[in-house]
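Left out: one protein chain. Kept in place: all the others.
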Amino acid sequence: MDDILLKVDDLHTYFYTYEGVVKAVDGVSFDIKKGEIFGLVGETGCGKSVTALSIIGLIDEPGRIESGKIIFQGKNLLELPEEEKRKIRGKGITMIFQEPMTALNPVYTIGDQILEILLLHKYGIENIKKAPKDLKEKEKKNVIEMLRMVRMPDPERTINSYPHELSGGMRQRAMIAMMLATQPSLLIADEPTTALDVTVQAQILNILLDMKNKLGISILLITHDLGVVAEICDRVAVMYAGNIVEIGDVYSIFKKPLHPYTRGLMAAIPSVTEKKGELEYIKGSVPNLIYPPSGCRFHPRCKYAKDICNKEKPKLIEVEPGHWVACHFVDELQKGGDSYE
Amino acid sequence: MKLWQYIARRLLLLLPVIIGVTLITFTISFVIPANPARAWAGQKAPPETVEKIKEKYHLNDPLYVQYYYYITGVFTGNWGYSHSEKRPVSNCLADYFPATFELTLWAMVIAIPVGIYLGVISAVKRNKVPDHLSRIFALSGVSMPIFWLGLLLILLFYTYLGIFPASGRGMAPTHVYTGLYILDSILSLDFHAFIDNVWHIILPAITLSYATLAVITRMTRSSMLEVMRLDYIKTARAKGLSDKVVIYRHALRNALIPTLTVSGLAFAGLLGGAVLTETIFAWPGMGRYAYQAISTLDYPAIMGVTLLMAVIFVIANLIVDILYAYLDPRIKLGE
Partner (left out) sequence: MGENVNESIRVKYESQIKEFRYTLHLIRKSLLTLVGLALLIFIFLVAIFAPYIAPYHPTYIGGQQYWPYDSSKALKPPSWEHPFGTDDMGHDIYSMVIYGTREALYVGFIVVIVAMLIGVLLGAYSGYVGGWFDEIIMRICDMFFAFPGLILAMAITAALGPGLENVMYALMVVWWPAYTRIVRGQVLSVKQNQYIEAARAIGVSRFKIIWKHVIPNSLPPILVQATMDLGNVILTAAGLAFLGLGAAAYTADWGVMVSQGRSWLIAGKWWWSTFPGLAIFITVLAFNLFGDGLRDILDPRLRR
């Protein structure tokens, strides 16, 4: 399987808190192919950010990756020593975060912060103050080039600016430039547009698409916004309460959602074209991840729930090529209608 | 708003603050029950002399007139007459200031680096043994009476171990340029004076530094804990930087800013502590002079020391504010 860039295999990440053990990610598996934008979508608290942090290795106390495998470039990231992990972090896999306002260090210039990651992974220099001047000058050109690629207005001035002098959209562009400067294979984008205005959102998404096309990178796009998914994702995984319930290409997921939860999500989107009576919603609320429901985690809210759903956790089954669902009644769902009733 | 404008504005604000300070010292002097004219004239002087003195020093004039003379006196260097030293207060303060400055300087040289280092360790190894030890150490520092600590150190290092001297500054170097003996002894290549001065300053400097060190440790710790939770630390780690670089170049650089502000305020503790420390170690500075003034009811001297220390404190905070603006680009370039 040469076109698979990242393989997540049965990942379990738990948080040991005062109130109990939060099983944030409880058996998650998926693949990301080379050169694709893979969306990971779900409600707040479903474990998508934790999955992302587990991949890049930034899970801190009281969290711990319990078990599973994350295969990247032929190695299991979870078995690597910290030093090896750090070589991949920032070079093979990079990550941008939700809040551009706070994700950049306020006391250093944009240029310095981008320079830092370049000097680190190209020359192994950690302290940019101690770097030789000519090296910095040489790389500065690359920094400007990178900023130009993310369509930053006036890159020469930006490199000498501080984060607070830039708008939210510009900061996010700077983040993207920074995290793509080392030409990684995989960029993880954790809700990159959630904190931005709608118009800026569209610009950022276009930049991401542009980067994928120009640099051939893969992007793991984490979001709760189905609109974003529809815009730029190639394939999508739907997550619920720490588990993946459905994986497929964007078309299939939107046109023919199979899992009851996915169907509920799709039905809940207000339609501009159709005029329905009331807005649809999924009954019930997101479960407590310290005491998750037994068996299928969605069963308390599921219309089709039967006894088996309480006892056994359904596995992801490939019902059509490239379309996976985790439900005991996949066949019935396939044959069933489009609406969630 | 550029840095220069910021500095200029703060400097201009300095004046009203100092005037405010003189208002308070003036008000306090009014509460003094003793009759200053009588004190200056002496107990045996006839009433006419006392009356003459009252006239000369405007003691019969209304309040605002007296304040006018007071504040013009302050700005022209006439700070009253110190009868415990039989010379003007301003002279005494000028003589004693360098000694206090030197002591305070070395106390800070100890307190700042050690405090920051302990604070960082404490934050990074949160809730583990180094953190607990450091916190107990810091907590003791803000709870311990300085004078008690000084006495204990004297008991241990002088009375029992006989290593360090218990009082005084040591011999003056051959050439006194700045009034800071340690610096002067280096400049005049006076080796004996250098050793003697260092030996004499160790115990008082440690005593004086402890409380401030503790405050800095605590502030650095809490500041670091706050900063390390922020997103840009995640970003820094996502770049693949080692923990050491993340802690020092990213976290500390930001955490230091509020710590700096607190250090400015903690400077008050240094000034107050100087009075107690100098008294114990018979260090010939403003603090010991204040103690002498208290014992002899030398009110002009007491007010003089109070006023001067307030002014020093205000200037110290001004410097801190300027440094703060320099370190935080958000202030430097205006938000």
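In this document, chain identifiers A and B correspond to the written order of the chains, with residue numbering beginning at 1 in each.
One rule holds in what follows: contacts are C-beta pairs under 8 Å (C-beta built on N, C-alpha and C of every residue); 3 or more make two chains touch, one makes a residue touch a chain.
Small disclaimer: the values here were computed from a predicted structure and weren't measured.
For the options B:120, B:146, B:183 or B:205, the residue in contact with the chain missing from this view is B:146.
Here the missing chain is touched by one residue of B:49, B:91 or B:306, and it is B:306.
Within the complete assembly, B:166 is the residue of B:166, B:180, B:252 or B:325 that touches the hidden chain. Although one chain is not displayed, chain B still touches it through residues 17, 20-21, 23-25, 28-29, 31-33, 135, 139-140, 142-148, 151-152, 154-155, 158-159, 166, 267-269, 271-273, 275-276, 279-280, 290-291, 293-295, 297, 299, 302-303, 305-306, 309-310, 313-314.
Everything that follows uses one rule, which is that only the chains that are shown with their structure count from here on.
Work out the mean CA point of chain A and of chain B, and you get 53 Å between them. Across the complex, chain B meets chain A through its residues 230-232, 234-242, 245, 249-250, 253-254, 327-330, 333, 335.
On chain A, the positions that touch chain B within their shared complex are 56, 58, 86-91, 94-95, 97, 99, 102-107, 116-117, 120-121, 126-127, 162, 164-165, 175, 178-179.
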